[in-house]
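Of the protein chains in this complex, one is absent; all others appear in place.
Moving on, here comes chain A:
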């Protein structure tokens, strides 16, 4: 499902502008959304999910206009949504919660619903805990329930906001793989702070800042934004003050810093190949 966004603005009560005239096209496949806190990613996702209404602008998803009730309902029939601030009913079991959401998604056939809930519990490795109340679930387990509910009705559009928050590294990798496999001919919009998740899964990326689009292109193009601007510096003195320090690793001669800066951040700094995170930093700190 292709997403077309033009002139999208959202201003909350109190005058806080979360989105400011955003234009963006999201094609079929995995698409990454990056941006600092407050960049407008979550607001954009909530608008696409039909949970929040925009102040102005136009959004169509698969040709359906989100400004109309019929359009929103049509999109929501094809939608799987994992919100950033995921919550569950603590008094239901994982199986009951998924059954409830499945019913609300229109999965009326009991046998089909039960089978799908069972499959997804297996996918997120919660089968042994399926009949336990969600009250006793850890954050990571709840997140997996959230992932399962998003996949319930075999959605054509999957919107996932910080999906790997709270997952351990193994779960994170498993979920990333699951998302990539799931995407195929569907649209998956992935928003995250974890740039590596985008690097491993998305060919195309958008970066938001202060409610505006500051980059739209392939992940490789974003990486190239840092060409000639990534440096490795080994020092036993204070960290480099030029540019942005991406990482700091203990080294036999002090510390090894990876720095994104326009010019060499100090004597002995040597250029290194950029990664997606460097490209993102080069873009946002420019």
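One rule holds in what follows: contacts are C-beta pairs under 8 Å (C-beta built on N, C-alpha and C of every residue); 3 or more make two chains touch, one makes a residue touch a chain; residues count from 1.
FYI, contacts and distances are computed from a predicted model.
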Report summary line: By UniProt, of "Butyryl-CoA dehydrogenase", "Electron transfer flavoprotein small subunit", "ABC-2 type transport system permease protein" or "FUSC family protein", the chain left out is "ABC-2 type transport system permease protein"
Report summary line: Of the candidates A:105, A:129 or A:176, the residue in contact with the absent chain is A:105
Report task. Among A:40, A:57 or A:83, choose the residue that contacts the chain missing from this document, as touch is defined above. Result -> A:83
Report summary line: Where A:73, A:177 or A:241 are the choices, the one touching the absent chain is A:73
Report summary line: Where chain A meets the chain that is not shown, the residues are 46, 49-53, 73, 76-77, 79, 81, 83, 85-92, 96, 100-101, 103-106, 108, 146, 149
